[in-house]
Structures are given as structure tokens and as C-alpha cells.
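For this depiction, one protein chain was excluded, whereas all remaining protein chains were kept in their positions.
In this document, chain identifiers A and B correspond to the written order of the chains, with residue numbering beginning at 1 in each.
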Amino acid sequence: MADPSVTLTVTGGADGLGLPLRHGDCRLTAQPVATASLIAPYPGRVAACSAALAALGLAFPAPGQGLSAQGARIVWAGREQAFLFDAAPPDGLAEHASLTDQADGWARFLLQGTGAEAVLARLVPLDLRAGSFPQGRVVRSLLGHMPLLLIRAASDAFEITTYRSMAGSAVHELGRAMRATAARG
Amino acid sequence: MSGGWRIPGRGAEIDRARPLRFRFDGRDMEGFAGDTLASALMAAGVRVVGRSFKYHRPRGVMTAGAEEPNALVEVIEGPQQTPNVRATVQELYGGLQARSQNRWPGLSFDALAVNDFLHPFLGAGFYYKTFMWPRQFWERVYEPLIRRAAGLGSLSGRADEGEYEKAYAFCDLLVIGAGPAGLMAALRAGRAGADVILAEADTQLGGRLLADLPEIGGQGARDWLAGVRAELAALPNVRVMTRTTVTGAHDGGTYGALERVGLHLADPGDLPRECFWRIVAKRAVMATGALERPIAHPGNDRPGVMLAGAIPAYVNRWGVAPGRRVVIFGNNDSALSAARALTAAGIEVAACVDPRPEAAVLEEFPVYRAAQVVGTRGRMGLHTVQVRHAGGLSEVQADVLGLSGGWNPTLHLACHMNGRPQWDDRIAGFVPREGMVRGLTAAGAAAGRFSTSQCLDDGARAAGEALAAMDMAAPEVTPPAAEDAPYGIAPFWAVDARGRAWLDFANDVTTKDVAQAALEGFASVEHMKRYTTQGMAPDQGKNSNTAALAVLADATGQSIPETGTTTFRPPFVPVSIAALGAGARGKGFAPERRLTSDAQTRAMGAPMIEAGLWYRPSYFPRAGETTWRESCDREVTMVRGAVGVCDVSTLGKIDVQGPDAGRYLDFLYTGRMSSLKPGRIRYGLMLREDGHVMDDGTCARLGEGHFLVTTTTAAAGQVMRHMDFVQQGFCADWALRFASVTEHWAQFALAGPKARDLLNTLLDQPVSAESLPFMACQPVSMAGVRGRLFRISFSGALGYEVAVPARYGAALFARLVEGAEALGGGAYGMEALNVMRIEKGFITHAEIDGRVTAFDLGMQRMVSAAKDCIGKPASERPGLMEDGRGQLVGLRPVDPSDAIDAGAPLYTAEAPARAASWQGHVTSAGYSPTLQGWLALGFLAGGRARHGEVVRIHDALRGRKLMARVCDPVFLDPEGRAMRG
Partner (left out) sequence: MRIPCPCCGWRDRREFTYYGHETFLHRPAPDAGAEAWDDYLHNRENPAGPTRDLWYHDPCGSWVVVARDTVTHAVAGGEGLA
């Protein structure tokens, strides 16, 4: 029989990785993911999904788009899919889209500092200039060899999301790039 | 100047207040901050900086740039030893240690210089002619000999511990080279608001202006440059990258560039040595300038012979005189300018020798017209130049001879996409054609326009065209006034006189070698190059290609354009492999995927093994166990007798939802999944469209329109890509979606007769054998945490897999291990897992290696006859269902004390182990403590009909021979009673 005294404690995806990390003016911090649902509308149901998401003040995002309202956030996450963060999927959404809980599958970091763009230029094969990648823009790409969901949170800040299992490698790679970038002054 | 080689009042780039100590060939020397190693050596009076590749002749600095063929040195930094560093590029820093190359035992006395006297036997193609027979001499004698004698520099033999970096950059306009043309292009595009990257290989902007110091817009060149530098620095849309050589032009406007980041610093700190850039540009201006050509004349390789244009560079940039008395030998007007510049700097010009009869008239120095240099003297340093002229033969005392055979536009990048340049008689050289690389325009000297004024104008023009092509307004600019001297040249390549005349200094190729190649039938330029090795040294023919072509043309009676040109390929300058592979060493090679149980697993002392990118425990050693086998045997016994716990989160988990999910899975899997009842699980095979097995796994129906399929660890990515292809390509309008949830769930296998007991210590609602039968699943709750429970078994024991969100993974693993140990069990690793699945005949990618079919595995009945699926039509091809194909069998040694190795080949028992009697191979093997012997799986020709037969295993690789009996691949509990119990 189950022992009622047993509890299962929580371990965060970025626990034990030595964060926050600072090199020069760049800082890398963990940004725990509380809730994340992957929403993938069935063919032809994007509008219906948007209607259901209106309950949260949101709509289904276009590629590269992120929307937020009332503390909830929806972020494009790949072909015909988006992450809903910080809110439960509204009623009726499951009729029009597949919903999967992904909250524990991802590790999220914030890289902040005037050198942040230069740090990422060492790991991400993307045009990160503000004109091409403005604040709020979302992309799927690679962080070195790791999957990446990248959001420009501010002119000098990027939200970096990758697989939870790769969090250690992500911090290692980012740390190395931060150190080298800081050394350039 | 009498006391040394520095010139007072010259050398804007050195800081005389900052002397730097360095070491060359064990001698302590001193230079200044701002020096290159070459200028510092010159100032220290070092004339011989290396020995040549083949003849080991003494050589001196020849150029002032990246094209240097002679001054190649090894730079030593602690354990690091970098060969073939061009002393003309290496900046001086305090404590720099360098060593000359290709000499033994020393620079001044080199034993292998005897090669120089053997030169009649070492001409073109000597490798091919000399080292032919006897054949067995190749490995034992010739190759070690050639390796010792030739080669350029040596490696430390130790791993490179330096940090390297790679990075991406994007821009509207990439300007390559910051001479007058590049600077004007960058200025104009920068003022227009375009995002500009200005890449300059040198330490600073200016190009030839730094050496020649012409007047620009009424200002001195340095003042004009300071103004331009300041304006570019003030433009936020212009990024100036110095010490950055663009090395290649590639597809889609991508350029490779190598930046020297920390190589010039005594203490680079955290700076990488180099950074390899991938620059993506909408347009590019190639303002790479031009490279001066030497002239081939007898004795043109002595220390002191250099390019004429390099002399003012040393004088004006670093304030050092290459010598005290200079002879200039040139066929074009730039040679005369160099001579005048030297006179102005107070250096004595002993003579100017010009093969052209109409060469200029009155100068402050003697000018020999219609004259040629026919020889030199001075083995360790030039002291006499022999000049043949209308009046006869003169001997001129000089310690420097400056050569100028004209200038070649530096058009290498334009040729990197297979474009061919065209010959231009006006400059007696090749010039780029428009459109050789899409989006790239040549400007200035790189386009064959040589005067400063032409360069300034052309840079502005090129930027204007690039801006127009990008639909950007181009503000009008008026380039400043500058010298616009005409460039007169009469083609002149080689002096007709006795003695060896060098074309390729780095590889010791003379005019005779090229003529010899032509004579022996290697008359095509590509053949000549390979036969003589001309152009194959680190300078890649930058100094010799055109002249070699001219000599070849002469030998074959063709014109130069008819003779062709060699192919220029990236990289333009040598790029270290370390820079190309930056970041990929050690942990950077591939990301590590770590399980939620990773920390505890390592704390328990488990050695980790890689499974794809994942790290999984091999086994969990306990006190007293000294070999992996002891631990593995104990873990297997533990599972068979009590209970074991294993982290199986690495298996791919794909969540499939939607009304058409079942229909889709029917198309994907060989079996029917749509008929599965909610709460039940089915084993499935996926085929590739060519009929071979792609992967296997389970499919659990969690709800009416909700499935969870698993993939093997190794194939998770491939299966996801395949599922996307099938969905997007063949059934895009079906109502279903899927997503990988591998990372979200931590999943643990509980296996053994006590698995249910262990499970029920955790479940808020216990399960019984009946409530959750074999191949069923249900949601569960543990300590209030919602998870999923699957009754499946990969060990053949009573088994469950329990999944919780990953944040609870570490805690659940700890709790499961503790619980298992209390029941006489514990954690088990990959070794035990592998033994147990072999005992049960369960397959992995050791068996489904991409070449096997369901038929081969004995799983043909799993390919539903009632429906189509991916791979089914092709799997039914007769050749894939032949009885003679390798079929999955079990193998046990006839002598129970024998072991079997995976990979070992199988032969018929009667015949010897020869290819003709080859019958198949072992795919997996392991020692079964349960069955007290080695078990193996393998593929045996027609194996299903051969159970009971004895086959020969002869593993020549590992020296193991044994006889084995063929049996059913399921060794243990064929009815599956344990896992169903």
C-alpha cells in the first residue's frame, strides 16, 4: 500500500547548473516554466482555436508571433503549433486542436546584456539584428546542435528555451560564448 | 641608420616607447609594439628566416603580407605549436617564441642543403620518378625519408588546447578589403544607411595607402585615413572587422572569414585564438587589391630579394629598412614609384633595371633600360646583382633586390564558385568577370584599376551599384582627388639566362621544372601544377601562378589565355582545422542529454554509456563487485528473482491526437492500431517505404482520439521526421496532430516478480494483476502526482513502466530504488537490460540495422494483409521474402564454457571459415546468469528452418572460434508466463 508520508519533490530543469551566470555585462538566469501546453490546431481549425483562445484574450499566433494578455502568453512554436504559457487551455480548445502538456520538457533561460546578441551570434545561425529580429519575435532554430525556441524579450534580452535534458550542455555552451564575448570588451 | 635597420621618422605603426622582447631560433631579440614578426626580424638584422621546401636553400622575407612564401615559422606557446605561420602576418607580442622551418640542425648550417647540389636529380616529377622501385621500399624507406626532408613545419604531437570560436554575421553589404576602393565603398553604403561589414585582413584600414602614403584630397594618406576611420566608427550601421580575412565565397551570399582574435597578444585571457565567421550578405564588394608578381631570373631566391612593393611597406609602416643599397628590377611603372619612394626615405637606390626599352628617363638613380637581372650572389644574403644591359654585364653591389613583374588583381574569391577570370592585356593579368559570384562586384585594384584615384572612384561606383540592387538610395559622393598615374607594363616573366630561376619559392619550382613538365607531356595547366607542385604550397600560387602559366604558355607555344588558369578554391589563406571546427571539441562535440535520474545514478557510481546523445548507466556496481560482469549478472538475477528499476525515459514518446489519429497510425504501422481499445497497448513495426524495418515500439491508446507511441532511443528523431513527411505529404487534411513528449515525461521500468509490490507502495490506488492486465495502460496518481502506468515488459519479467512529469523524475527514481532495495532488488543498467532482452529474443537496432525486413525477423504476420501501410508494397517484393535470406535465430555455444561476440560471422559447420561458406552474423550476445551460458541473436541464411543445426563461429578479428547450436530466438519463457502473470 502507498506510504502516505511519501512526497515527490520537484527538480527544476535548470537546477544544479550554477545559474545565474555572469560574464562581462551579460547575465544568464533560469526562467522556470510553470505551465506549457502545446496547441496544434487540426486542419482548417486555426480560426476556431483563436475563438476559443479569445477567452484568455489571445488568438492563435502566426509564424514568428507571440501574444500575451492577462498574464497568459501564446507563442508560435513551429509548423502549425504554439505554446500556451502560464494559463490552462481554455474550454473547447481540445475540440479543435491537439493539446499536450509540455511544461516539464523544456528548460528556459534569459540572456541579458548589451553583449547578448553577440553571444548568440556564436551559437545561433540566425540574423539577430534588431531590424530582422525585433522585440517580441519568436523563432525556432538551433543553439549549437540543440533545439531552440528563441524570443527577443527586449533589445538586449533573449528568452532561450531548449530541451530539459540538454540544459547542462546549453548552459555550458552559452557560458563559453559569454566568456569569449566578454573578453572582447 | 648606421647603427641598425630602423629608420628615424618612419614607421607610423610601431610604438618606439613600447619595446617587446621575443625569441627566434633560441635567440633573444627586441622589436616594438606594432611590428610584425617579419619587420622585427628585419630590424634585428635577421636575413635568413627559413629554408626552402625541397632544396633547403636559405630564404628571406619576400613580401609584407599574407601571400608570403618564404618566411614561414613555427610559433610556440606552451604546449601549442603552430606551423607555417607567416611572419609577415604574425604580430609581435612580448615573449613571442618562433622557430624557423625546414632546417636541420640549424638555419645557417643545414645538412639537407645537400639537396641543393643534387638539384639536377630533383626536378619536376622527381617524386614520381625516383621513389618508384622496389615497391616494398615505399613504406619502409621512401615515405619516412620524404616526410623528414619535406613538409612545412612540424606539429607538437599534442592536442590543441587553444580556444577557437565560430560566429555568424549578417549584413546588406560586405566590403572585402579596406584599401581606397573598399573604404569608399563602405563610406558610401554606410552613409546610405545600409548595414555594412567592412572586413580587412590587416591590423588596420588603408591597404596599399599605408605603404605608399599618397596624397589624398590634399591631405596626407594617414590624415585622410584617420578621418575615414572616424566617420566609419561613428556610423552605427557599419561594422569594421580588422584582422579578418575573407576566405571563401559560397552559395547564397555566404562568405567564410577568419578573424585572428588572440594570436597577437601575449596574454589573450579568455579571448579565442581565432574566430571563423560565416557572413551572409545581400551584396558584396570585392576590394581585395592586387598582389605583386616577382620576376623569374637566375638566383632570384636569395635572402634580400623581395617584392618591390614590399620595401616601402617596411619603410613606411614599420620604419625598418630591408637593406642599405637597393636594386629595383621591374617591367612596369610601379617599380619606378617604389624606387622613388625609397630615395625619398633616404635609402640608397643603386639601380633601377627595366627590361622595357622605353622606360622613363631622368631619375636620382641610375636607370638601366632594356636591361635584365641575370644573376645574384650571396648565399646567406644578397650582396651582388648582375645586370645585363646594352653596354654589357654590370655587377651592382646591393643587399636588397626589389622585383616587380606587375600586379595580379586579387580575384580568388570571385573564382570560388567555379567562375573563370579573363585575360586583360592592359595589365598583363587576369581580371574578374561580372557575375562570377552572384551579388559580388570587384572594385579598384581587384578589378584591374590600379591608380589611387581609380580605386577611390571604383569603390564608390561599386557601392552605388550594390545599393541600387538592394533598392536603397545611394547618396552621391565625390571621391577625393588622388594620384592617377597611368600603369604602363610590358609583359615580362622570366629572364633568359643560365641558372635556376624560381617561380614558386615555397615549393622550390623553377622555370626549368615547368618547361620540363611541358616537355614530358604535362602541358595542361592542371597537370603541370600537379607534376611540378607549383602553386600547391601554403601561398597556393599567389606569387607564382601567372608567371608559371606564362612560362608554360611559352613552352607550349600558346598564348596565356589559351593556356588557361588554375582553379582557385577556398580558403584564400590557410585556415586551421581548429577554427573550422571551433567549439566542437570535448563537450562541445555534441550536446549531452541527461536523465532526471542522472545525478543519483552517478552518485551510485554507475559508469555511463552513450545512447545517441543520452547518457545511460551501464550498471550499478555494489561493494565487492570487481568486474562489470559481476554487477550485470547480479542485476539480471535480481530482476528475475525480485525487482529491478531502470530509467527508460530515453525512448521516444510521441503523442498523437485527433479523430483521424487511428487511421493515420494504421498507415504508419504494419499492424492495425485503430482497432486498439482505449487503455490497451499494442506492439508495432514501422517500415521504411522501401520495405525494410525502420523502427519498433509500442502504441498505447490513452483515449478515443489519443494515442501515445514510443520509438527506440536511437530512432526518435528519424521517426518524427518520417511521421511529419507522411502526414504533410500524404494526409495533410486528416484531423490529427502529433508532438514529441519525450522530454516531458520521466519514465521508469519496474521489472521482476515483485514489480507490482513495489509499484503499489507508491500508487494512491493500487493495481492488481487483473485490474491492469499485460499490455494495458491507465492514468495513475502517486503522492498526488498524476502519471501514467503501462504494463509492458522489455525484460520478459512481470513489468510496468511508470511515467511522471520530468520535474518529479529525480524524486520518483530515488523512491523506486529505495523501495526496490527493500524488496531485495535495486537499480539495473543497460548491460542487464541487454542480457534480459536477449534472453527473450526482443530486438533492438542491433537487429533492425536498416537491412532487415519483417520477414527476416519472423514478424511477417505483423504486416496486416487487410490494409496498406508505408513500406508494405515494397516489402512484398519477392527478393525481400526469400527463404535464403538471413533470418533471426538464437545461438548457444555447443561447449557451454565458450563465449560469443556480437558481430562475429557465421559459417557452415563442415566448411572452413571462408567467404564461400559465410552464412550470416551475430547481432547481439550476452552471458545469461539465468540460463548459465552465453546467448546470442543473429541472422542466419534460412535460419528458421535450421533450428538444432550446429554452425561455425569464427571471429578472426577477436581471435575467437567456436561451434554454436541454432535455436529459436526466444530463450526464456517462450509462452510469456512471467510478464503476463
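In the analysis below, contacts are C-beta pairs under 8 Å (C-beta built on N, C-alpha and C of every residue); 3 or more make two chains touch, one makes a residue touch a chain.
Only a predicted model underlies this, so the values are computations on that prediction, with no experimental measurement involved.
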Report summary line: Sole touch to the unshown chain from B:E77, B:E348, B:E465 or B:D690: residue B:D690
Query - Absent-chain contact - pick from A:V119, A:V139 or A:M166 - result: A:V139
Requested in this report: Check the options B:R861, B:R877, B:K961 or B:R977 and report the residue that touches the missing chain.
Outcome: B:R877
**Report entry** Contact set of chain A toward the excluded chain (per top definition)
**Finding:** 63-64, 78-79, 81, 125-126, 139-142, 147-148
Report summary line: Residues on chain B facing the left-out chain by the touch rule are 168, 250-254, 278, 280, 417, 438, 689-690, 720-721, 724-725, 728-730, 732-733, 868, 872-874, 877
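The rule is simple: only the chains that are shown with their structure count from here on.
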Query raised in the report: What whole-number Å value describes the gap between the mean CA coordinates of chain A and chain B?
Result: 31
Query raised in the report: Can you list the chain A residues touching chain B in their complex?
Result: 1-3, 6-13, 16, 38, 40-44, 79-81, 97-106, 118, 121-122, 124-129, 131-132, 144-146, 163-170, 172-173, 176-177, 179-180, 182-184
Requested in this report: Sort out for me which residues of chain B touch chain A in the complex.
Outcome: 163, 165-170, 195, 261, 268-272, 278, 280, 583, 587-588, 590-596, 599, 613-614, 655-659, 724, 732-739, 741-746, 760-764, 766, 782-785, 804-812, 815
